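With one protein chain held back, the other chains of the complex are shown just where they sit.
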Amino acid sequence: MKLSSYQAFKSAYRDTIEKELGDPSVRRAKKELIDAAFKPHSTGPYVMGICLVLLAFGFAGVYLFYPKIAAKKNTALEPAYEIVSTQKDLETLTEKITGETAQDVIRRPNIEVMRVSSKTGSTIVYQRLHEDTPITVVWVLTGGSVK
Amino acid sequence: MLPDEKELVIRAKRGDQKAFRRLVEAYYEMVYAVAYGILSEREDTKDVAQEVFLKAYRQLKNFEGKSKFSTWLYRIAANAAIDQARKRRPVEPLDGVDGDEKKLSLAETLPDGASSPREEASEEERKALVKKALLQLSPEHRAVLVLREWDDMSYEEIAETLKIDIGTVMSRLHYARKKLGEVLGIELSGEDLK
Partner (left out) sequence: MLLPVAVQAAGTTPVKVTILLASNQGKDFDMDNDDYRDELIKLFAYSYYKQTNELRVELAQGKREIVPLGDDFELVLSLQRQEAERIYLQAVIRKGRQAHVDTVLSILKKGVVFVGGPETPSGTLIVVLETGM
């Protein structure tokens, strides 16, 4: 493989940069930078005024409606799932990472699915590496479609 | 240049983050391209791009407006990328250490799967070739190359951006192109060296 001329090199060079700029991860990096570092300030007397008004309404609402809310909370639904808190419950479901991720896992994988269940359908777990970041899918088959 | 750039810079200098945000949105790709042209590595480039804008925001109070904002930003970007490139381990030249050895070009050392020696490389192969060739140059040489070959800057603009003499720009560019010609096995014309 060869580049036949300096102009061919220049063209390849420009193409390389052009394609790099078009990569979604570059757009993501730009957005992350803008959102994280240069978020516009959102305070101002006008906004503060609105907040105070809303707060006043909030207090009024609590004062007027609290007895009803308290009564309703007593009949709130209990979770239909168990909270896992003991070591023995944590059986690893993803000890075998298949395909392209297998050779990259030296010790424990970055993401392990310890447990998965559903009351509404069968579940599947799928993992792969995407640009050095492990991606994991935990899915319940109620009609959804995973490739 | 943004139509309201001067106004945005003035507002940003006063601490208006929204104004600086617009400058980031306008110039991110430009900064990224310069950094990538020098580093050829995505993760390093992302880090440098972030560092450039944070630095620019902190140092905006020192920007006096004597040059264009973009020129100032290019300088920060080129310097940051050069610094980052210098931190990396130096690349061993392919032509070996011993001067008596036959000097091989990059084209001769890379495996050639093409049936014809003049056949153009596939896209990925071209990209790899470009990267390998660039890494034979020092970061300073890569900086003038990216400003000339990607940004189409004049010698004067490159000199102003990098704060070096025009003569230095010309000699670095000449050397960079000649070196690339050698490593890629390309015969350069007089036009190529301008």
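For this structure, a couple of remarks:
When the chains are written out, they are named A and B in that same order, and each has its own residue count from 1.
Everything that follows uses one rule, which is that a residue touches a chain if its C-beta (ideal position, glycine included) is under 8 Å from a C-beta of that chain, and two chains touch if they have at least 3 such contacts.
Source: prediction; values computed, not measured.
Residues touching the missing chain, restricted to subunit A, are 24, 27-29, 31-32, 36-37, 77-81, 83-85, 89-90, 92, 108-121, 123, 126, 128, 130-131, 133-147 (touch as defined at the top).
FYI, only the chains that are shown with their structure count from here on.
Work out the mean CA point of subunit A and of subunit B, and you get 34 Å between them. Contacts from subunit B toward subunit A in the complex involve residues 17-18, 20-21, 24-25, 28-29, 32-33, 36-37, 42, 45-46, 49-50, 53-54, 57, 107, 110, 112-114, 117-123, 125-127, 129-131, 133-134, 146, 149-150, 177, 180-181, 184-186, 188-189, 192.
Note for the complex: subunit A touches subunit B at residues 1-10, 12-17, 19-21, 23, 25-26, 29-30, 33-34, 37-41.
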